[in-house]
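See below for the structure under consideration.
Taken from a larger complex, these chains appear in their original positions, while the remainder are omitted.
Chain lettering (A and B) follows the sequence in which the chains are written, and residue indices restart at 1 in each chain.
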Amino acid sequence: MSAASAVDFRLDFDRRRRTGLDEAVFAEGKSAEQLIRILRAARARGNALLLTRLSEEKYRALGEWMAHLDYCETSRTAFFDRRSDHPEAPRVAIVSGGTSDASVAREAERTLAFSGVSSASFLDVGVAGLWRLTACLDAISEFPVVIAVAGMDAALPTVLAGLVAGVIIAVPTSVGYGIASGGETALRALLASCAPGLVVVNIDNGYGAACAALRSLQSRITPNFKLAEV
Amino acid sequence: MSAASAVDFRLDFDRRRRTGLDEAVFAEGKSAEQLIRILRAARARGNALLLTRLSEEKYRALGEWMAHLDYCETSRTAFFDRRSDHPEAPRVAIVSGGTSDASVAREAERTLAFSGVSSASFLDVGVAGLWRLTACLDAISEFPVVIAVAGMDAALPTVLAGLVAGVIIAVPTSVGYGIASGGETALRALLASCAPGLVVVNIDNGYGAACAALRSLQSRITPNFKLAEV
């Protein structure tokens, strides 16, 4: 109808050069047809692609393209033209408060993996049973970047931020009911946290947390920089 | 103007018999004149009275009645016709996350004192520096009832509830800024807490928490009742 209707997506294949991050495609709200056109464009240019929020149903609607995707149903992510193995040592710790947060934690893990970064997961270490966290604390402290996933009252990242020195990226999750309000309470509690230096991303945004971790890892920081002994 | 205008307050001096709790007067929104009429009624009946939310200015506007009140400016409470000393052993622990929460903690302490119950305070033990809490933990565990006062993200009561067995009454406070929203985030986080058996009162409601503690203490519980070994 309109002259421009042939061009309804514009992939940002140049993003990696500018920001170090790969283009990703948010599949929610896109039809299978749109996704297939996007995959075709990626193949035509020889680009790999990360798809997020790709429900199992929509994945199955992709037909022959399914064979070209490395799909993970827990995290609802798919890799096009990239393998998910990455043998080197993990550089990011992913810590979560409950088993129900697993899909968000896995989305972060997969996003890192797509960029070639391994991670180590410490799941179900919520602070209502504090020993579960303290038992892992030394291991977590080894990582320069921690992604902390927590729903409900999201107290875990606050406690963690008082105990470790690395970058702590908190992801509130929509786990919970009633006043948990689909993650809004967790989000608010994290932002109001009294623990200094905690940073926060949107509810259930494991992808964004992983991108923030990647930004941290690639920072052009002077080797062995240490805060001055003021 | 109206026939009923002579009767604009009805004290509930019978409340103690019904509920075990003394009548208290919420001074906010009442004029000094109204408060004086209430004090007169209490004196006429020989009743003691607890005033809450009595600002220093309004207290000073009470004129000669000041001499008859035991006033505490931190908690903005006043006792009429009752002394605040109470030498017996404390039965309630009051734990708070930061020094800014002191006025709420003190309101709870004073309300308990008005009913003849001593308390022990453990202030500024927020979980962002976890050692502050763990250092007091054994002492706190000795109390059958704990009032936990916390603002911002209010993670303290959650951690506490995973570690001690007593009744835990959480009071969110209006300390904080931005998304702390005058205590609403603390309130929501406490209600969404994953720690089982935590109960919550309104923001800054030290008085209500103390009343709940009094209800617990006076419960007609079978002596030495212990949960059955099912």
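We take it that a contact is a pair of C-beta atoms (placed from the backbone, for glycine too) under 8 Å apart; a residue touches a chain by one contact, two chains touch by 3 or more.
Because the structure is a prediction, the values reported are computed rather than measured.
Participant: If 2 of the identical protein chains are displayed, how many copies are present in the complete complex?
Facilitator: The entire assembly in this structure file is built from 8 identical chains.
Note that only the chains that are shown with their structure count from here on.
Participant: Using Cα averages as centroids, what's the distance between subunit A and subunit B in whole Å?
Facilitator: Spacing between the chain centres: roughly 43 Å.
Participant: Residues of subunit B touching subunit A in their complex?
Facilitator: 97-98, 126-130, 152-155, 158-159, 161-163, 176, 178-181, 184-186, 188-196
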